[in-house]
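All protein chains but one are shown in place.
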Amino acid sequence: MKLFKFNGGVKPETNKDASTALPIATLPLPGRLTVPLHQSIGGTPRPLVRTGQRVLKGERIGAADGNVSAAIHAPTSGTIVALEPAVMPHPSGLSALCAIIAPDGEDAWAPVNPVDVRALSGGELRDYLRDAGVVGMGGAVFPSHLKLNPGRQGKVQTLVINGAECEPYITCDDMLMRERPDSIVRGTMLMAQVLGAERILVGIEDNKPEAIAAMEAASRGTPIRVLAVPTRYPAGGAKQLIRVLTGIEVPHGKRSTDFGVQCFNVGTACAVHEALDFGRPLISRIVTVAGNVSTPRNFEVLFGTPMAEVVRTALPRPDTNRYVMGGPMMGFPMPAYGVPVVKATNCILVASDHLFPPPPPEMPCIRCGECAKACPADLAPFELYWFARAHNYGKAQEYHLFDCIECGCCAYVCPSHIPLVDYYRYAKSEIWARERDKDAADQARTRFEFRNERQDREKREKAEKLAAKAAETKAKLAEEATGAPPADGDDPKKALIAAALERARQQKAAVEPKNTDDLPAAIQAEIGEIDARRQAAMPAEPPA
Amino acid sequence: MFSSPFVRKPTSVQSVMLTVLLALLPGIAAYVWHFGAGILVQIFIATAAALATEWGFLRLRGKPTALYLSDLSAVVTAWLIALTFPPLVPWWLIALASILAVGVVKHLYGGLGQNPFNPAMAAYCLMIVSYPALMSQWPAAGHLDFATQWDLIAGGVRDLDAITGATPLDALRTALREAASPSSPNHALNASTLMDGPAFGLAGGQGWEWVALGYLAGGLFLMHRGVITWHIPCAFLGALAAISLLMWGLRPDHFASPLFHIASGGSLLGAFFILTDPVSGATTPRGKLFFAGGAALMTLMIRDFGAYPDGVAFATLIMNLCVPLIDMKTQPAVFGHKQD
Partner (left out) sequence: MLSALIVMAGIALVLGAVLGYASIHFRVEGDPLVEKIDAILPQTQCGQCGYPGCRPYADAISKGDADINQCPPGGEEGIRKLADLLGREVKPLNAENGVEKPRAVAFIDEQTCIGCTLCIQACPVDAIIGAAKQMHTVVSGLCTGCELCIAPCPVDCITMETIPETVETWKWRYPVFAIRQAA
């Protein structure tokens, strides 16, 4: 089959051999699990448990908040000792709500209910996967059920399974493919069935011959095609892999299903298989521990396990001074050793200044164009850098800042050692913050204007009612006064007004319960609308 | 705390500049072989002046001097100045040019990476405007010994006969102008007969074709090392050849052949070392083509119709001016946004 090429890319040292020498190991149960509730893209799951409650392995402890979210489960049986914020495995070092579980050592499963895919509708199946907490295992943790949607066309022609794993040091997908190819193939076939895919392509970088062989053997007799793709970082980026295997380029902001192709990680295929065929939700994953350790290796780790506990098993060297979650190209430095392993943790890279020395001093950009040559998204990184540096976000977006996948190729090759990706991350988060502010300001403006309008309307209505009342009374008085000489002077008029005002006030007090203040915005808007319509209709009525 | 990527390619501004300097060596060797060792003295003077200026400005601007001095960018500028100037100009001219290039053209505009103009070429233009006579005294190949050269560089009395006084480009222009006037004894001569004369050597003037070959070798080395891309040299030389072929084809007695244009003057040095300066040149692939093509057109216009012997320097500056526009208009389509 003809493979395509993406531009750019780099070839860093892969350093993968060390951690593939030993099979995947299982860790002993840790003393304490810190399970963050928010582990995927989208809404933070609502906690379903209380402190002190006993939970079973695989029991749902956080329910998906809306559709763009994925549930969270207890990785083992035990007691919820606390629901409190704990430091997240995130470069910010900030805390978020976590369920702290003290395992009871029994590791007792909650009842599982495997399902028959054929008996479920697409919607039911997606809900099932959402409640099983299945998310993308390549590191992006996008809820998988949202991607398993055949969309408007009713099917997705091509299913791409990503086993490329291009980041240096990381071997969790490699080991998964070597050791559990059947699970991956089974999961892939399930997903293909849901999507109606006819073409199923598994892309694996050609530096993993064992994985390719294992996957080929396991997929014999299925329509799955295993393809070796050239080893070049970032061939494992979803967009790059889709490009290499199908020639399709999915631009930023578009869904790949619109182009008839969908891409999943091999780990996700495995998770789908576990969830559907065995009813087991996602509670653990394969994690590579590599870098500054004596025995680099892959482990099957329960979510919530402190990273330090995993690393300890791999015997870190004494000069270790930090952990990185992910690989050396795109990984994030961790704020502490004790942060928990989460669904996004494909690798714990143990770092030291010796292994990853601090970058040499930053020099000015000489516009050498190396970064543009290396950029797999065909961007002009140095232009983005100039704009980001000058806080010129509009220009940066014009030069397609958001097409940047933060792969790090540009910073890797830059002879001036400029931390280019940091500038992009900075600019992106500033732009997001501005958009949030702008949305909030727009909302405030509408609500303020609406309130002003309402106050005006209330005032106007009051005035109108008063005027009507006054006119009525005047007419009545005039009637009574017929025959009698019209009184000259102001006094009777004043008395009239005072009387009318008094009555109006009383009436208003009686009418006042029309209190719309405490209704939600939507209903209030609706009432406003009705009021407006009523008012518009009023003049049409014959004056009584 | 720094963030990803944690690994980097072992590369630096210094290593890039060092490669450029290495690539200049074959050209310099040919220069020395044909025109004597005087050029080495000039290179030394230029380098010393450039580094001293760089140091001074770095101190004034409060920048780390060792870091920036060792990036070697000033040395590259200095070498280009020495190589593009007539080899026997007095030492102070070279020194002044280097000081202006580094001090004014580079540092006053913000230092490394910020200068809109190619420093060496800006200095060249300043000098040729200010000292036109000194800047057009070119020696013929190999008949001055080192002592005479040293004397001339040191500012000795300039015996104009010793310095034949014109580059092949210049000689051609003078001869053609002379031939064009009916009163001249050389009236019958035209460009093609002229160029058979001994002063013109094999292609671009005696000795110079070897220097040009040296630059070509260095340029290919740079391309091989990935320091420059094919775009600028190919577009420049291609456009130069195409346009001069057209003019030569129309009036062979008036205009020189493409081969002559490519091999003489600063064409090859310009194509591989001057126009490819990343700071002041275009950066997008398509932009590079426009940039170099425009420079070729400018060069030929100046050579054939202008008053100055060689047009590469002015052409470079003019095209430097157009770079922001060219870059803006030639941004390549990004991933997923291509119309195909």
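Details
As written, the chains take the letters A and B, and residue 1 is the first residue of each chain.
To be clear about the criterion, contacts are C-beta pairs under 8 Å (C-beta built on N, C-alpha and C of every residue); 3 or more make two chains touch, one makes a residue touch a chain.
Just so it is clear, the structure is predicted and the values come from calculations on it, not from any experiment.
Shown as candidates are A:444, A:475 or A:530; the residue that touches the absent chain is A:444. From the set A:179, A:277 or A:430, the residue in touch with the chain omitted from the display is A:430, counting the whole complex. When the full complex is taken into account, the listed residue touching the unshown chain is B:2, out of B:2, B:92, B:146 or B:230. Across the entire complex, the residue among A:16, A:38 or A:373 in touch with the chain not shown is A:38. Contact residues of chain A toward the unshown chain are 38, 88, 90, 92, 94, 96, 359, 361-362, 419, 422-423, 425-426, 428-430, 432-433, 436-437, 440-445, 447-452, 515, 517-518, 521, 524.
What we mean here is this: only the chains that are shown with their structure count from here on.
Residues 1-9, 11-13, 15-16, 64, 67-68, 71, 73, 111-114, 227, 229, 278-279, 281, 283-284, 327, 331-338 of chain B are the ones touching chain A in the complex. Contacts from chain A toward chain B in the complex involve residues 6-7, 10, 12-13, 91, 168, 239, 243, 249-252, 254, 324, 326, 328-333, 349, 351, 356, 358-361, 363-370, 372-373, 376-380, 382-383, 399-400, 403, 408, 411-417, 419, 421-422, 425.
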